[in-house]
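All protein chains but one are shown at their positions in the complex.
Take a look at chain A:
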Amino acid sequence: MTARRRLLRAAALLGFLGLWQALTAWKVQAWVRFDHLPTVLEVADALKVQLGTAVYWQDLADSLRRISTGFALAALLGVTAGVLTARSRTAADLIGPVLELVRPIPAIALVPVAIMLFPENEQGIVFITCAAAFFPVTVATRHAVRAVPPRWEEAVRTMGGGTGRVLFGVVLPGALPGVVGGLSVGLGVSWICVISAEMVSGQYGVGYRTWSAYTVLDYPGVFVGMATIGLLGWATSGAVELLGRRLTRWLPAPAPAGVRA
């Protein structure tokens, strides 16, 4: 990234924080009211205090563990389901209708199901996180697999390649760019759902801590939680994007800015 773009990005972030600080410090009231919201400096102070506590890091680790378990499971199951439904008519007939029926249900609405299904809260939260990411990954994989040009597979089959070679040597790498898109979307939904599930049924975790700060009217604490969620989400989706770009380096490079008409 060029120095100019880095500078622009930093300026945009600082501008956002500055605007927030101005609106809250001056307690602006113009239909929307900023007088109850904590200022950036108050939130920063609260964050500084929390960074020194073990509970903060414990919460962070809990949330990260839940999302990485749930998301990894969703990636595995979603890619499998997507490939199966795209490649096999029987599989599409067998699991397609159930998938389409369950897909519109928001994962967070599965909280009662999770509570009834699993002996522990922990597993329920992972289940919800997994369910959230599963569908975007499945749908993206299914489309990506169908879009793989047939001649790549024909080439490998005429070299004597069997089903396994076609699957792992052609279908999966060929569908990877689309799968990465699904993983990216899935991770976003996963964060929404892990935080929501923690708020509803968690013990520990960033979502739980954010909600309990609200219930004791600790508004800077609420914002510390939100900022933490934002940073974690940004970092993890950045990691997925980076990994995706590493794995799909063979794609044609996008036209550099300024060349396009």
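Details
As a working rule, a contact is a pair of C-beta atoms (placed from the backbone, for glycine too) under 8 Å apart; a residue touches a chain by one contact, two chains touch by 3 or more; residues count from 1.
One rule holds for everything that comes next: contacts and distances are computed from a predicted model.
Choosing from "Cytochrome c", "Endonuclease/Exonuclease/phosphatase family protein", "Xanthine dehydrogenase family protein subunit M" or "Nitrate ABC transporter, ATP-binding protein", the protein name stored in UniProt for the chain missing from the display reads "Nitrate ABC transporter, ATP-binding protein". Only one of the listed residues, A:V79, A:A132 or A:V170, touches the absent chain: A:V170. Residue A:P149 is the one among A:G18, A:P97, A:P149 or A:G230 that touches the chain missing from this view.
Mapped onto chain A, the interface with the missing chain covers residues 149, 151-152, 154-161, 165, 169-170, 173-174, 176, 248-252.
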